[in-house]
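Of the protein chains in this complex, all but one are displayed in their positions.
Labels run A and B following the written order; every chain starts at residue 1.
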Amino acid sequence: MATNAAATTHASNDILVVDDIVKSFNTADGSLTAVDHVSLSVKQGEFMAVIGPSGCGKSTLFNVIGGLVDGYEGNVTVGGERVNGPHPSIGMVFQEESTFPWRTVTDNVAFPLEIAGMDKAQRYERARHFIALVGLDGFENRYPAELSGGMRQRVAIARTLASEPKILLMDEPFGALDEQTRLLLGDKVLQIQHQLKQTCLLITHNITEAVQLADRVLVMTYRPGKVKRIVDINLPRPRSSEIVSSEAFGRYVAQIWSDLREEASRGMRDEEQQRAGAHS
Amino acid sequence: MAETGNLSVPAARRSNGPGLWSNPVTWLRIAIIVGILAIWEATAASGLLYRDVVPSLLAIGRALAKLLSNPEYYWHLSVTAGEVGTGLVIGGLLGLTVGIAFGASKLLGKSFEPYLYYLGPTPKIIFFPIMIMWFGVGPGSKVAMGAISCFFPIALSAAAGMRQIDEVLIRVGRSFRASTSQMVMKIYLPAMRLPVVNGVRLGLGVAIIGTLLAETKLSNRGIGYLIIQAYSLFDMPSMYAMLIVLFIIAIGANALVGRIGRFDAIKQK
Partner (left out) sequence: MNAAATTRKFSEQRFLPFTLGFGALVAFFVAVEVLIRIGVISRYIVPLPTQIFAAFERVIVEEEILSRFRVTFVEAAIAGGMISVVGISLGILLYRFDLLRRATETWVAAMASAPTVLMYPLFLVIFGRSMWTIIMMGFVAGLPAVILKTLEGLSGTRRVLINVGRSFNLTPSQQFTKILLPAALPTIFVGLRLGLIFMLINIVGVEFLINFGGLGQLINDLAERYDLPGTYATIFFVVLVSVCFFIFTEKVERWLRPGT
């Protein structure tokens, strides 16, 4: 394993380098390769999206980069430092509902600061700042159950931002939300990213979301997950969700869909075969 | 005596809407209660059933007043409460320890939890003869019955509570690099609080039953003893009075522990 050699070959402003990752799982019917020789790099301040059909190993890649799984080949480095377990420079936002139901919004957002041992007054002040950033001022003392799904996901984002990560790593953060909320939350993310110059890596299966938010979109293949293509999105910044109606936007969506269509239908056939097999 | 499953009415259906007195539900309830009491009183007056099986409401009321003004009753009540409380503490602590161990270790859980799961819904009172041999005829065997009864639901809920913790919350904790003690204090314990409270609620119910049944079978003090004494003296009004008080206490205690749980549920829902 070449640890630093890989990192140095990339441009020096690459803050996150994912180098030749292979991750397989043992299942009942043998070994399954979820991520197959995937490499990517994210520049400081860049917004990158990884898109692929269900079952392409996106979430595995997310867990590998976040340091939540081990037992893979290849390297993940942040600012030249090898990721070995959850790294303080990487803040994760999860696909599932992940706010703590027993904590108020403030206590949720202050959680990483509490873990880091910051005193109460200071961490509350910081929490309030990030709550305002995601536009939830006035809801500081509410419990997640009193908020909508979109608001809860903003709490989760604020909580991750409060740990001031160098890289914001998001796995389908708006997956459970409806299309309109998703677009509006996308605006919020764009605005925050612009304000904080936040480096972001977004994992998604939603083409609109990827094109709306990202500077570059990496398309993955269906099982085993490989890099199929990287598409540069040359849409002006600052952006907003209004851009989805532009012609250029439509072209990008069509281009990515033509790449993805083949993979998604392969996944669908595979799924059908599996179900047919399970029945016989 | 039974601790399988949860039979509660969803909170939304509990409320009867605004305007208590303009609500037909209230009137229907009153009508049902008045109807039952009228039938009861008529039966008592008619003397159709054997003597005193259905005593008049007045007699029950008098017995209730007598019971509640009798200091000796409170002494028996305190004996029973002490037995139930001690049983709940012993059985509860054992149950929590065992449940947490089963929830934390897959191997332990898979190896031993089936035994708990299948022993849970068996009649505990049949162990009473053994408890008498082990702990004597005094309060010791009653405490043991209470402890055995509440051990099962509390252990099973604690184990299930530990396993139902949303896995993503654990990943959140790990992604912020929480230490083991931080994980326990800030994630595991708060996340399993509700099922544990529910287990304690079920446990309290069965501990009351286990202790009191043991008292009715063999003892010389406690509420169960008083009830069986009323039976042998054929003092029906005072038996009804004691059962009424007992049911109010049991349902009230259940609601009280349930409220601790619900207080959280409202905040979280």
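Assume contacts are C-beta pairs under 8 Å (C-beta built on N, C-alpha and C of every residue); 3 or more make two chains touch, one makes a residue touch a chain.
Remember, it's a predicted structure, so these values are computed and weren't measured experimentally.
**Student:** Looking at the whole complex, which of B:148, B:178 or B:212 touches the chain that is not displayed?
**Tutor:** The single option touching the absent chain is B:212.
**Student:** For chain B, which residues lie in contact with the unshown chain of the complex?
**Tutor:** Residues in contact with the chain left out: 1-2, 4-5, 7-9, 13-14, 16, 24-25, 28-29, 32, 49, 53, 107, 110-112, 114-115, 118-119, 121-123, 125-130, 132-134, 205, 208-209, 212-213, 216-217, 224, 227-228, 230-231, 234, 236, 239-240, 243, 246-247, 250-251, 254.
One rule holds in what follows: only the chains that are shown with their structure count from here on.
**Student:** How big is the gap, in whole Å, between where the Cα atoms of chain A centre and where those of chain B centre?
**Tutor:** Result: the chain centres lie 48 Å from each other.
**Student:** Please output the residues of chain B touching chain A within their complex, sorted ascending.
**Tutor:** Touch residues, chain B against chain A: 166, 168-169, 171-179, 182, 186-187, 190-191, 193, 264, 267-269.
**Student:** For the complex, which residues does chain A have touching chain B?
**Tutor:** Within the complex, chain A contacts chain B at residues 66-68, 85-86, 88, 90-92, 94, 96-98, 100-103, 111-112, 114-115, 143-145, 159, 163.
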